[in-house]
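Here the complex is missing one protein chain, while the rest keep their positions.
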Amino acid sequence: MKLISLVRFAAGAALALGLLASASHAEEPLVIHVGYAAIGVDNRPFAEGTSAATARAGEYLEKEFAKDPNIKIEWTFFKGAGPAVNEAFANDQLDFAYQGDLPSLIGRATGLKTKYLLASGTRKPLYLAVAKNSGIRKIEDLKGRKVAFQRGTNGHLSAIKVLEAHGLKERDVQVINLDSAGTVAALTSKDIDAAFGDTQLINLAAKGSADVIYTTKGNDPRFGRNAGIIGREAFIEAHPEITQRIVDAFVKAAQWSSDEPNRAALFELWHKSGTPIPIIEEYFSNDTLAYRNSPLIDGLLVSQYTEQAAKGKEYGLIRRDVDLEGWFEPKYLNDALERLNLKSFWQPYGADGKPLAS
Amino acid sequence: MTAAIASTRLIRFRRGVTLPILLLIAWEVSSRIGLADPRFLPSLEDVAITAKRELVDHDLIGELAFSLMRNIAGFLIGCVAGVAFASLLALSRTADVLITPTFNGLKQISLLAWIPLISVWFGFGEQAKIAFVALAAFIPIVLNTYEGMRNAPADLVEVGRALRFNARQRILRIFLPAAMPSIATGVHLGLIYSWLATVGAEYFLSVGPGIGGLVIAGRERFDMALVMVGVLILGLVGFLFNRFAYALESYLLRWRPQQE
Partner (left out) sequence: MVTAFFETVIRAGEGTPSPWRKALALGVAGAIFPAVLLLLWWVASDRGWLAEQILPSPVYVYETARDMITSGELPYHAGVSLRRVVTGFAFGAVAGLGLGVAMGLSRRVEEYVKPLFLAFAQIPTLGWIPLLMLLVGIDEALKIIIIAKGALVPMAVNTHAGIRGVSPKYIEVGRALKFSDWQTLRFIVLPGAIPSIFTGIRYGLTHSWTSLVGVELLASSEGLGYLLVWGRQMFWLDTVIVAMIVIGLVGFVMDKGLDRSEILIQRWKREEI
């Protein structure tokens, strides 16, 4: 008897709390939550080096919906990078996100219901920086040393591939899990011997606080990293028109980011992330903008994701087979390319890495 | 007599401030004559300037307010849920026998070990942080409330039975008052743990305004002065919470005969 009344009391309290919670959820305007698997210097809500970063800094999505007062865009930048984006997808807190290859594959393998809508930030190089006076001159010297990267990001998989190509396994080095800002701090204070990363390391080397001894740039393209815009399946199904407009906006951003005359303006825009412009210039040296900012889901991209999935499994980063069947959803991208007259704007590549004749 | 008390007080005060003052002097001197690397030990002046910069140019008060809001929201949820849950366990023999062992098992999991699951269950944003703070307050409050209610004087319980109190009356008139000292202890511990959890949430969950985030940012920028300002505030808030809890305890228990 007493238990029942207590349970009733508890149920009542829970119900009241639930009502409160749902009341606060029932907002009238539709908020589209867009995530970005990185964060700017000193936690600025901006990034650099991808067409998604352009879309953010140039407010492409906001402009796309400028005439719809009922649709709001909300960006979230994740210090926890790709893995944190997965956590947010698991809670339905994001509708779209820019995310690297490994974390999005991990999410797929773990059962997140997502779709790959278009590429953004493809073929990004990875750098290896070492602490001053660490005595590390080549990758083989990393054996037994303290090496930082952010676990579960696309840099993680890329780093293992680089190590593997030089006869080392992940276990041969002491891996310290650090985010981008933590890496900069630890490398400067020599708490770690080396770190894998990108612009933050170029910047550190430019300031003379570390030495970049290796980059995948110009090396084997297989070491490069990819990323893309991931959408939540339930949102896409519920709002196909909105999804189309989101993809349109990202494609427009990609187009602007791929036009060589915009190079200086583009780097200026990306500089909002706090990364100095010369560093971004270095990051993009010898690459055409169109090569790095292509949104195409071409043979090369699909084959690289397939390989990342296989390698991720082989290295024990992904524990189950990733079913890529039906994950890529190029419908919206193709529609956008068609309407925006961009069908032959970007050069598609085949699975062998060679340009396809279009 | 009063003069003697006053002079012993003075001695105590003098002794109490001696070490801190010596420490400050040693600090200032070593940073002045360049004995210590200013990167590791900034001068007192630097710390003061940083504190002023954060207060005036940046929104230090706002950051603190964010942390406190999170802390208080989580703490209140943890408090209410904790007292309710403990009442259930203490008053229903069935619930006690069935659930208490599970609770005792789960409470052994160190608080911070919940971070990954909280993060997956609640995602980014405030709700994850508040949930974590609530959990931190929940555990000590349940433990102490339960303890207090179980030790309610048997004769009081007997009286309640004789007067045919219903469940609500028994909770409000007998068990809650009887358990008040224990609940006060639980609340006190809950306050301390929830402050720790607020800092933990700001470290390990998503980026957002708050003192914990400020400290982490200070470390990442090698700004020792900023870290010190942050740590000082953490300590100060902890101190005020402690004081507040003591005051609350003695207020809540004012009707009881004085101990000692």
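By written order: A and B. Residues from 1 in each chain.
Definition applied: a contact is a pair of C-beta atoms (placed from the backbone, for glycine too) under 8 Å apart; a residue touches a chain by one contact, two chains touch by 3 or more.
Model, not experiment: these values are computed from the prediction.
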Residue, one of B:W114, B:F138 or B:F175, that touches the chain absent here: B:W114
Residues from chain B at the interface with the omitted partner, ascending: 11-12, 15-20, 23, 39-40, 93-94, 97-102, 105-106, 108-117, 119-121, 195-196, 199-200, 203-204, 212, 215-216, 218-219, 222, 224, 227-228, 230-231, 234-236, 238-239, 242
Interface residues of chain A (partner: the chain not displayed): 3-4, 83, 86-87, 89-90, 103, 106-107, 110-112, 146, 150-152, 174-178, 186, 189-192, 317, 319
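Rule of thumb we're sticking to: only the chains that are shown with their structure count from here on.
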Whole-Å gap between the CA centroids of chain A and chain B: 38
Contact footprint of chain B on chain A as seen in their complex: 2-3, 5-7, 9-10, 13, 39, 42-43, 76-80, 84, 87-88, 90-91, 93, 181-182, 184-185, 188-189
Residues of chain B touching chain A in the complex: 80, 84, 87-88, 91-92, 94-95, 119-125, 166-168, 206-207, 213, 217, 219-222
